[in-house]
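Only one protein chain is missing from this complex, and each of the others stays in its spot.
After this line comes chain A, so read on.
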Amino acid sequence: MMLQDGSTQLLCLTASSGVPLFTRGAAKQLPFSVIGSLNGVHMFGGGQGVVLSCCETEGGGKVVWRVFRDSVMLIAVGGGGHGGAGGGGKEEEVRLQRLLENVWNCMVLVLGQEELANIRNVERLKRDLRSCFNLIDQLLEERPEGILGNLTHCADSLLPPNPALLKEAVDGFAQAADSEFGCLVVHGRVAAATEKWWRLAPQEVVLLSALTRSLSASGSASCDYPVFLPHGSPTVAHRLLRFQLLPGADVCVLCGPTPSLHRAESGLVGRFWSPLVETLRDCLAVGERCLPASVSLRPDVLALLLINRETRRSVSCVRTPTRHLPTDPPLPSKARCWELLKLLYIFSTTHYFSQEETLCVSPEERAQRVNTEDFVLGFSHQPIQCYLVTEECKSYGLQTAQHQLFLLIPPSVPTFALRTVATQTLSDIVAATGF
């Protein structure tokens, strides 16, 4: 067995000639012969009018293929295995499909579509692609914990205690920087953004948040980074200016040739943000809960993921239960809760709720989605809620016209009460925050 349980390897090759561009993930790289065969079977099928999209083995191993722009072939190989990263079956397939989509968008974000769609110099491309590795590795390792946007394609958000004040500051700051696109990222999640920022494709918002996180992690106070927008501007680069306001709080704007990083940093940051330091601190204090103190969650909610289907935003959190008796069976750990939340999301969206993304879905992606949704399409009536009872915990999924809510609930809560917990949690959050 060449691939360890639970590990994922990503292969990138040129679609036309099968030249390997890079491989990421998994400690041990697959032998070249295997990489060649994996690419070869897909190419062979293509010549016969058969497009190979996915393959599963016993024990949950998965291989997923996808060609982008007839130019780049991405292959993800999941090792499967019990308790592994993704579980088995459809869930793993969806996870890998999303991975390939995100990796491609990531490559476009950094290098632009032109360079990827018309490969002239393979060696140079290989070198250039190295600048994407940081982001790609984050995607592969599903870092940081608690960020679900890569999966949901909804921007991970943090709901600050006083959103109006922050929104105003972001608007003013962006305007002063000659930009309509500005965003405040707190703990890696979007806390406030301009109208136009939300009009970017959901994948772009997610990707830009990831980029901001990764730039912020580098430790610099500010940076000026050229980015291509995979959907909005795949061939013309914009500048992403990022400034650290406080540790854990960054503001960024997408702008044209002006202003210079220096002018923005010295002239604008202080002017707009120093009066708001206390507000920012309050915002940071929200922490991983993502919800302001005004929202009182029921004590029997272990973890939640709430998606606004219209704005394509999400909030999520995992809580440490307060009233857990030592005699009760142990509850899943925090990391396991995040894992379960992701699996519940994929399970519900592949079996019951369609994950329609009205914005910016290319025909090719739509076709891909039909493949993963073949089961959902078989229902004659609309599934609106679902629940699962497992040994570890109970989970509940709920879909309304505007929201999707996913909850993990301790096993001690009676099953018939789950629905009440879910509907009440939804209305509590919406009432308190207008999310």
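Convention: a residue touches a chain if its C-beta (ideal position, glycine included) is under 8 Å from a C-beta of that chain, and two chains touch if they have at least 3 such contacts; residues count from 1.
By our rule, contacts and distances are computed from a predicted model.
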Per UniProt record, name of the chain withheld from view ["Protein inturned", "Translation initiation factor eIF2B subunit beta", "Mitochondrial import inner membrane translocase subunit" or "Trafficking protein particle complex subunit"]: "Protein inturned"
Chain not shown: contacting residue from A:Gly25, A:Gly79, A:Gly112 or A:Pro259: A:Gly79
Hidden-chain contact residue, picked from the options A:Ala15, A:Cys54, A:Leu159 or A:Leu407: A:Cys54
Contact footprint on chain A, counting only the chain that is left out: 1-3, 5, 30, 34, 37-38, 40-41, 44-45, 48-63, 77-84, 86-92, 339-340, 343-344, 347, 351-352, 367, 370-371, 374-375, 377-392, 395, 400, 414-417, 419-420, 423-424, 427
